[in-house]
Every structure is written in structure tokens, then in C-alpha cells.
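Every protein chain of the complex appears in place save one, which is left out.
Showing subunit A:
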Amino acid sequence: MTALSPDTAIESAALRSDRARLEREGDWQRLDAIVTAMEKGRLRKVSDEDLLALPGLYRTVASSLSIARETSLDAATLAYLDALVQRAWFVVYGPRTSLWDWLRNFLGGGWSRAVRAIGPDVAVAFAVMVAGVVAGWLLVAHDPDWYFSLMSRAAAQERVPGASREVLHGTIFGNDGQSGMSVFAAQLFSNNARVSIMAFAFGFALGVPSLLLLVHNLALLGAMLWLYHGVGLTLDFAGWIAVHGTTELFAIMLSGAAGLHIGRAIAFPGKLGVLASAAQAGRRAAMVMTGVVLMLVIAALLEGFARQLVDTTPGRFAIGGFMLAFWIAYFFAFRGTKRFREQGAGEGRT
């Protein structure tokens, strides 16, 4: 007995829909094999030829499905095709950008565009932060007991109301011999990243907790400013904060603004409807937040190293001022690299 060729099999199939199936089955099996390999993470085992054929095969099989829905009553085949098209759709429309490409696009304009897109929220966050500093100052100026409501005694260490000028001076100068600075920096980063992610995520509760978090953190700064002002170290303290603060506070402001942006989108969805509006704002805010984490890494490095190594106020102001100018220029003057602008025009999305 000889094996029959596929052509004979097609001819001898009783039903027209089965003949159609036998003609197309090869494509289905090939797509199935490619998708299965990719699902198992064996991308390298998929040949270039197959990879190039993937989008075309996906469309072919998708049209097979459309045709089968109109002409075939074979439930098993229909279910198989439905599942196969869905699996291929996951692969074809999955997250396909490489991390490197994404990062280049992100730094080359995506991030600054996202920050500009939440501009109004950034302005509100900035105003809230200024108000927080003023509130902190006024509270402790009115009643120094407030100082410990804002800051725990353990965190305050020697920095308490009534401390002498020498003690306070010692907390901001002459720490360059300290060991373990880099561990300190890593810890600072880990903590700050948590706080800022929280400020962002609280946006889900309509943004109110995000703002409260900003007020609380900045009131603490205001209280410390008052403390150092009392012994005539205002400018030195400002310099001590400025080294990393211009980056860190900027990052915290952005995370609060991102939270507020989401909160606004949920509270006032406008024409889009809550879900679509929240999703759009969420993606924009996620871009901002990725950058915030990056800024916090830089801030932690500045705090852990630069502040300890540069022991003079003018030098500290120079570093902090430069960072501030850099961020402002990057976010509000930089419109993206040439490559980004060319791609961004096509995508048209923020």
C-alpha cells in the first residue's frame, strides 16, 4: 500500500470546508510551531526566515479564521484557529521593543515629552511643595514642639531645637572622612524610590494623598530650615540641601505631579470615559515615573559622594545649581533627538 500524496488527500476529502482546511493546514502548523517556540522563550531557535514570515503567516491564519467562521461547522477546527490566532496576536502585538531601543527613545525625548504633558500638574505640585515648606517653617516658629511631630527623634539625632551653632555646623560640614558613604547612597535611593512610587501610586485615590505626602515631606524641610536659620546657617544649610536636593526634590515633585495627573484623569475623565482616561494618564505618568527613579539614583549618588567631598557652600551651590539648570533645560527646552522626532511624529502618542 502506498502513501497518498497530500493532493490526493485534498481531492478525496468529502467536504468543501475540509478541503479548504487541508490546503491551509501547512501554514497553520508552521505558525503554530513558531509561536510555540516563542512562547517557550526559545527565540534563538526560530530561524530568521520564520521570524520574517511571522506577520504574514499571522494575517494568513487570521483570514483562514474569518473564512472558516463563514464556511465551516467543524467546531474543533474553529476553536483551534481561534486559539492560534490569539496566541499569534499576543506574539505579534506583544511588548517587542528591546530594552535598549526603548531606553534610547525614552531618554531621547519620550521622557521630557511626558513631563511636559503633565505640565499643569507639575505646577500644582510645585505650589504645594512651596506651601509645605512655608507651613513647616511657620508651625515650628510658632511652637518648636511641632518639630518632633514632623521628624522622629531618632532621625533628628543632634538636629534639635536649641542645639548650638557648633553642633549644627558640624552636621553639615566636615563629613568627608566618613566611610560607608556608598552604602548610605544605596539606602537613600531605595528609600526615596519607595516614597516617590508611593506618591505616584496614591494618585489612584484621586491624587489627594499624593499632595499630602508632598506637604508632609516639605514641611519637614521647612522646619529644618527654620532650625538652621535660628543659628545663622541658612545659606550653608541651603547649600547642603541643594547638592542633591535640586535633583531629589525635582524627582519628588514629578512623582507627586504624576500621581495628581492620574487622580485628575479619574476624577474628571471628560469625553473619554473613566477607564480610557485613566489608562491614558497612567501610561504617561509611568513614563515620568521611570525617569523619577533614574533621577533618584543620581540624587543618591550626589548625596552620598558629592556632598561629602565638596565641603564648601559655594561649591555645593554650584553643583546643585548646575543640576537644576540641567533638569529644567532637559524637560522644558529639549524637544527630543532628531531620530525621536521622526519616529514620534508617526506614533503621535504621549
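Here is the rule we use: a residue touches a chain if its C-beta (ideal position, glycine included) is under 8 Å from a C-beta of that chain, and two chains touch if they have at least 3 such contacts; residues count from 1.
Simple rule for what comes next: contacts and distances are computed from a predicted model.
From the set "Ferredoxin--NADP reductase", "RDD family protein", "Putative membrane protein" or "Ni/Fe-hydrogenase cytochrome b subunit", the protein name that UniProt assigns to the chain left out of the figure is "RDD family protein". Here one chain is not drawn; of A:149, A:164 or A:190, the residue touching it is A:190. The chain not displayed touches subunit A at residues 1, 3-4, 8-9, 12-18, 21-22, 25, 28-29, 32, 38-39, 41, 43, 59, 62, 65-66, 70-77, 79-80, 82-87, 89-91, 93-97, 99, 102, 179-180, 182-183, 185-187, 189-190, 193-194, 197-198, 200-202, 204, 262, 275-276, 278-287, 289-290.
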